[in-house]
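Below is one structure, written out as structure tokens; the observations come after it.
Every protein chain except one is present and positioned as in the full complex.
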Amino acid sequence: MEAFAWLGRRVLDWVEVLGRGTVFLARVLAGLPGAAARVRDLVRQIGRVGAESMVLILVSGLFVGMVLGLQGYNMLVRFGAEESLGLAVALALVRELGPVVSALLYAGRAGSALAAEIGLMKTTEQLAAMGMMAVDPLHRVVAPRFLAGIIAVPLLAAMFSAVGVLGGQFVGVGLLGVDDGAFWSQMQAGVDLRDDIANGIVKSVVFGVVVTWISLFQGHDAVPTSEGVSRATTRSVVWSSLAVFGLDFVLTSLMFND
Amino acid sequence: MTRDRKIEAAVGLFVVIGLAALLMLAVRVGNLTLQTDYGSYRVTARFENIGGLKVRAPVSMSGIRIGQVVGLGFDPETYEAIATLEIDGRFARVPADSSASIFTAGLLGEQYVSISPGVDEEFLAAGDEIGLTQSAMILERLIGRFLFDKASAGDGD
Partner (left out) sequence: MPGGAGPLVLVEGLSFQRGSRTVFDSLDISMAKGEITAVLGPSGVGKTTLLKLIGGELRPDRGRVVVGGDEVHRLSRSRLYAMRRRMGVLFQAGALFTDLDVFDNVAFPLREHTRLSEELIRNIVLLKLEAVGLRNARHLWPRELSGGMARRVALARAIALDPEIVLYDEPLAGQDPISAGMLVALMRQLNDSLGLTSIVVTHDVEEIAGIADTMHVLSGGRCIASGPPEEIRGSAEPSVRQFIQGLPDGPVPFHFPGPPIAEDLLGMAAGGPAAAARA
């Protein structure tokens, strides 16, 4: 009985958090036009969540692409199909690894920082002070960060995939001797602009929205103590990662099931 | 204000690199052609068996990609498969008596339609059908025939 009661409470808590999160999102969305109009602030936020994550994304993408080149080659060469290496690397990156890994890296690098920042602003009463100055902090503080995340994540994912393809080419063509022409032509013949690339971008937009939403909400929902902020930061990364994997499965089955 | 300047420059760089990456994915990986669109026309070809041919498989002539498969259908009267091929407008001069075959790229690779040009002075136009076709090579059938031939050769001795 105890266990059932506990489970019931947890589910109720969870539903309540989801409800609060949805209301939060609705109010932030209402603030987006205003956020888009504040170009200077928006640029600053894109700098913080996007530009500062760029090196991490580029380096990670390069390595992931190189590993894909190596592993893909070892696999394909058994079937004598190493000419298809470019296609294999590009599809893996554009459809899955680009959007997913860059969203995870973004959650760890920028999402956690957003949660901590908003949580601290709440703890130090900056958000309340803003509210008492008749400025809605969800519009003035949260919305620009949200918009910046939505803009930055697809660009980061694109960088990840592009650099990854170059990394795969470096290993496959440069080190393992796959023909350069075959590498690119197989890729171009097999990768579809709409089905693969556009869908990959759609994925990364969805991840950008969800990860940024979760991070900002966790910060805003934090218990205003140092422990509360630290918990919120952890939760933002945990929930973001779970959401990315879960949504990736759903989106993949919707997009690529033909 | 120098701090703001720096941030703006960094964001500018970020956006430029991001858009460059998107462009590279579209053009270099996804083969978005920025050349003039010459339009395209569709022809059909009947095959006894299309094997593993899929929609979007390439159509090539002399190894050059000239179009793609846009539809696969079935004729319930003749029990034949009908493949609809979309051929790029740049390749308008395909002789009307050309033949179409389904080949496999590599031993186990993707299947594609290859068109071998004929000698006719007339060219294929939209809605035409390619008369001469050769079906996909089915590996199992080849092996089966090979074994059968061997066996019957053994009988003849």
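For reference, chains read A and B in written order, and residue numbers begin at 1 within each chain.
The definition used in the following text is that a contact is a pair of C-beta atoms (placed from the backbone, for glycine too) under 8 Å apart; a residue touches a chain by one contact, two chains touch by 3 or more.
Since this is a predicted model, take the numbers as computed values, not measurements.
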item	value
Chains in view that touch the one left out, judged over the entire complex	A
Sole residue of A:36, A:128, A:175 or A:242 that reaches the chain not shown, by the stated touch rule	A:128
Positions on chain A where the hidden chain makes contact	120-121, 124-126, 128-136, 140
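As a convention for this text, only the chains that are shown with their structure count from here on.
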item	value
Footprint of chain A on chain B - complex, ascending	4, 7-8, 10-11, 13-15, 17-22, 24-26, 28-32, 56, 58, 65, 105-110
In the complex with chain B, residue positions of chain A that touch it	40, 43-44, 46-47, 50-52, 54, 79-81, 83-84, 90, 94, 152, 154-156, 158-159, 161-163, 165, 184, 187-193, 196-197, 201
